[in-house]
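See structure below.
Excerpt of the complex: some chains, original placement.
Order of writing sets the chain letters: A and B. Residues in each chain are counted from 1.
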Amino acid sequence: MNTIGTRLRLTIFGSSHGPGTGCVLDGVPPGIEVDREDIQREMDLRRPSGALGTPRTEEDLVEVLAGVVDGATTGAPVVLFIANRDTDSSKYERFRTTPRPGHADLTALKKYGESADLRGGGQFSGRMTAPMVAAGAVAKEVLRTIGVQVAAYTQKLGPIEDREERTFKEVRRQGRDNPVRAADPAIALDMIHEIMEARTEEDSVGGVVRCLTVGLPIGVGEPFFDSLEGELAKMVFSIPGVKGVEFGAGFRAAGLRGSENNDAFQVRDGDIYTVTNNAGGVLGGLSNGMPLDMKVAFKPTASISREQKSVDLERMEDTTIKVEGRHDPCIVPRAVVVVEAATALVLADLCLRGDFIA
Amino acid sequence: MNTIGTRLRLTIFGSSHGPGTGCVLDGVPPGIEVDREDIQREMDLRRPSGALGTPRTEEDLVEVLAGVVDGATTGAPVVLFIANRDTDSSKYERFRTTPRPGHADLTALKKYGESADLRGGGQFSGRMTAPMVAAGAVAKEVLRTIGVQVAAYTQKLGPIEDREERTFKEVRRQGRDNPVRAADPAIALDMIHEIMEARTEEDSVGGVVRCLTVGLPIGVGEPFFDSLEGELAKMVFSIPGVKGVEFGAGFRAAGLRGSENNDAFQVRDGDIYTVTNNAGGVLGGLSNGMPLDMKVAFKPTASISREQKSVDLERMEDTTIKVEGRHDPCIVPRAVVVVEAATALVLADLCLRGDFIA
């Protein structure tokens, strides 16, 4: 369904080409300071950035329809709405007969039949991440009350990879200063170049978002099926384009020996910490006090202007298609704030469930 | 909680060192043929294999306590119970003061305090995968009624990687013939050697399980948050030791161009298929008719006999620990059937939700 979460429960609605998108966030504790401007700032990070993004220009202005009085939450559901302004669905009709490779056109037609909304639409649209980001802004305020902070960056973009072990502070400082959301200005330039090149070649490019969370108390996560990793992964895989999720050493851990992968405990200044963080901040489905370290793989944007092989569903024969719609050569930079929002929503829910937030 | 699923709902219970473990599987349609022996066969695949596994020897005999009459399900909840026989918890007490690296000892103590059950215990124990496998055997029977089949194998074990693109038939044929569950006999020998070596070195080794599903109708998966990948990932991350999940090209897709990653459609013999399967059988959160292709990364077993750095919680100073308990140098071969079970449970639930099963 369009609802997720247990004590902090998010419902998203709307579509790419209707009146707008929005969300209901139920379970927000009363008294959380929520400013429309704060939410808007997060929304702006999701907007396409000049030459790097789609020509579709949405201002994505957030309205607060319920749940906030005098700048603070009341305990009632918070409702946020983002009106659509620039909608152009004319180009979508023909995908009913010639499905786009890498898109859910054919799949949706088979599942929902004639009533399927392919117009950039519904559950398959990256536009549904707009209300996720808006809700995430509220979740971040909830987490702030217990000192938890989330920050993500573009760790890899096509072949360009940031191989440095970045600290939360670095990410926080650099990650919002360049349009590709890289943690290092030099790498940012390479990534920008890669996107421009893909665009020139009428192609697109994928990447990896890494998300760090600090300040998380020990023990966040619920028994067995509602593990910290499981809840995060479920949320993150709802973001269109995600093909993989890993924590800490992740897939690399599969090639290690236990003696290499185990994070040794040490005492420093009266606190226990681990020397390495191969666990990525999670042990046994619970946060262990080290920074939470998650990586999310995004495939390259499926929509490319180049000619691609497809099929003609009416004649049932091979054909080709050029997807002329407005699209990003790379969604990764815009996805950075979406991953942050997804993370914040899950963590706030789990912190409420574990009574870490009053 | 210890419950997962919407229309096929699994609740697991028990612990490593109590009377036993078991599960309630609610929502199984009536009339599914379920044989205790079939379930037992799956359980046997999860047992440690001779010199490769833990010396703890459980027969893991399954009892059917409810929901099956005359070899068929009645529509009432199916209850399965697996008595523990060989329990030895004497070695666990000291981990309360000297936590094992890579384990949740310290984390659980912080979350649950004195009442934490560390005795190989509870949500942190690989033993809870026993009822998952038992329930998975029932889910496989549910899927069989619509021609869906699941098979997994060890695709990587430490540095030994199977780089071939395996077909479902190969996996089905080879994957149960060798103790490491490899899809190729020669690779199996290398993997066995790797495990023996790790054991000799008082160390452990991780790996990757790849799970293929064929016969899935188009359109399995529910809107937005309940995507096929999201539901699978949540379930899979509840298996102890999992650090990453990816579908199709997965993390590799992040380095590709859209023109490389998009799977071109073609018509063949009146059917539409894609030439490649970088999508791993999922588009827009829905199955697309191609084989479902999931990879799951397991870290090396945390318990190793070697001396490791830890801390003394009473004196709050550094110390070392040797974990003498009975443990596997590699859990990956045993995890293969667990990943299959997890997959079958999620797919059966989603097929019921999407009315693919009457």
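Basically, contacts are C-beta pairs under 8 Å (C-beta built on N, C-alpha and C of every residue); 3 or more make two chains touch, one makes a residue touch a chain.
What you see is a predicted model, and the numbers here were worked out from it, not measured in a lab.
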item: Complete complex - number of sequence copies, 2 represented; value: 4
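The definition used in the following text is that only the chains that are shown with their structure count from here on.
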item: Where subunit A and subunit B are represented by their mean Cα positions, the distance between them in whole Å; value: 26
item: Residues of subunit A defined as touching subunit B within the complex; value: 1-4, 12, 99, 101-104, 106-108, 110-112, 122-124, 128, 156, 158-159, 198, 201, 203-208, 218-219, 222-227, 229-231, 233-238, 240, 242-251, 253-267, 270, 272, 274-275, 278-280, 283-289, 295, 297-304, 306, 308-311, 313, 316-318, 354
